[in-house]
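Missing here: one protein chain of the complex. Every other protein chain is in place.
Here is subunit A:
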Amino acid sequence: RSFHPAQMAEEEETGAHIPIRRRKPKNKPKDTAWRQQRLPAFRPVLNAQCAFPLTLVLGIACSIIGVFMYLSALNSLEFSLKYTNCTDKRTNSSEAKGDDVPTSFIKCTFDVELKEHFKSPVKFYYGLDGFYQNTRLYMASRSEKQFTGDILNKDGCSPLVNGTDGIPYAPCGIIADSMFNDTFSLTTADKEPVPFTASNILSSYVQDRKFKNPEQKSGETLCDAFKGTTKPPSWQKEICMLGVGEERESVGIGFENIDLIVWMRTAALPKFRKIYRNLDIEHDDGKYLAGLPAGNYTLTIDYNYPTAAWRGDKYFYITAEAWAGGRNFPLAIAYMVVGVFLLLVSAIFLLMCLRIRFLERKRVEAQMQ
């Protein structure tokens, strides 16, 4: 029954090392590439022969991209106007210089000279500099649900939730309250207004899903639907009146107002531009189909938005952009610099590679002799 050591010894005497398999090897690991860590592998080693072509190719690629971007930037046209101090040129002199919140209506005009023809599509932007739309608590102060039509939902709107009388704001929250409300109009030298449109400013997805007016029962006006709410403290209009009068530009009314939606998409950086309007090419019998011709225009600004207190600047832009968007020279230059640097590096690697070859050949020759 038992296995005697002497027997074992005997077996070893006779059968040397051949083991007696008492059972099938059930513990034997499987011989697969996966388990035995033998998956086929490529081993990149960055020696001179490998690094030289790599840096060369990348260098060329970077340079080419840089040049392309530079050309693209050259192709896109932009007219920009800083109008922060528009109050200097105000047509209505009832206000003191360096106003904060203007108490009455200010209108100012600027001469705009477009030296080149701005090809379609032409866009108009307003810009702010020094406005931190990206501060944490500011960005949080909005109610996503309210904008989808649930007007009494004020989640996250702190600190602007209810008015003094306890009536909730619509829209609530600081972002909406601080909405940009300067308006712009451009007229040609002939005093003809350049047609603006707000269509195609936003992707329909965002518009449809995130911003919806409350449902109107039959016979109700939008203002009835917004009943039970009040306008944010800084606003001049009720929410249901927002965009009324600009229907021609398909701006949208109430929560669906394009200007509101654009503003609610908070900017990433303190200097930002937001789209204001597109050039309406279909209007005026296709007069502007090819874009905005070179020439003199007059920009009229309804100046409402105060920035002087925090030394902010306001801009107005007219652009005709190429495929890569606006004029972005720094990036193009960065690519070119990196490209050239890589080409230099690849040249160094090539030299190293040649040196090794040379030394090797010399050694071989020396050995031959």
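Criterion: a residue touches a chain if its C-beta (ideal position, glycine included) is under 8 Å from a C-beta of that chain, and two chains touch if they have at least 3 such contacts; residues count from 1.
One rule holds in what follows: contacts and distances are computed from a predicted model.
Trainee: Considering only the chain that is not displayed, what protein name does its UniProt record carry among "Prolactin receptor", "Beta-hexosaminidase", "Phospholipid-transporting ATPase" or "WD repeat domain 75"?
Mentor: Options "Prolactin receptor", "Beta-hexosaminidase", "Phospholipid-transporting ATPase" or "WD repeat domain 75" considered; the missing chain's recorded name is "Phospholipid-transporting ATPase".
Trainee: Which one, A:Asp224, A:Asp284 or A:Glu360, makes contact with the chain that was left out?
Mentor: For the chain that is not drawn, the touching residue is A:Glu360.
Trainee: Suppose we count only contacts with the excluded chain; which residues of subunit A make the list?
Mentor: 1-7, 9-10, 12-13, 16-17, 19, 23, 25-31, 35-48, 50-51, 54-55, 58, 62, 65, 69, 72, 100-101, 121, 123, 125, 131-139, 144-145, 148, 155-156, 158-159, 174, 177-178, 200-203, 205-206, 209-210, 262, 265-275, 278, 306, 309-311, 319, 321-328, 330-331, 334-335, 338, 342, 345, 349, 352, 356, 359-360, 363
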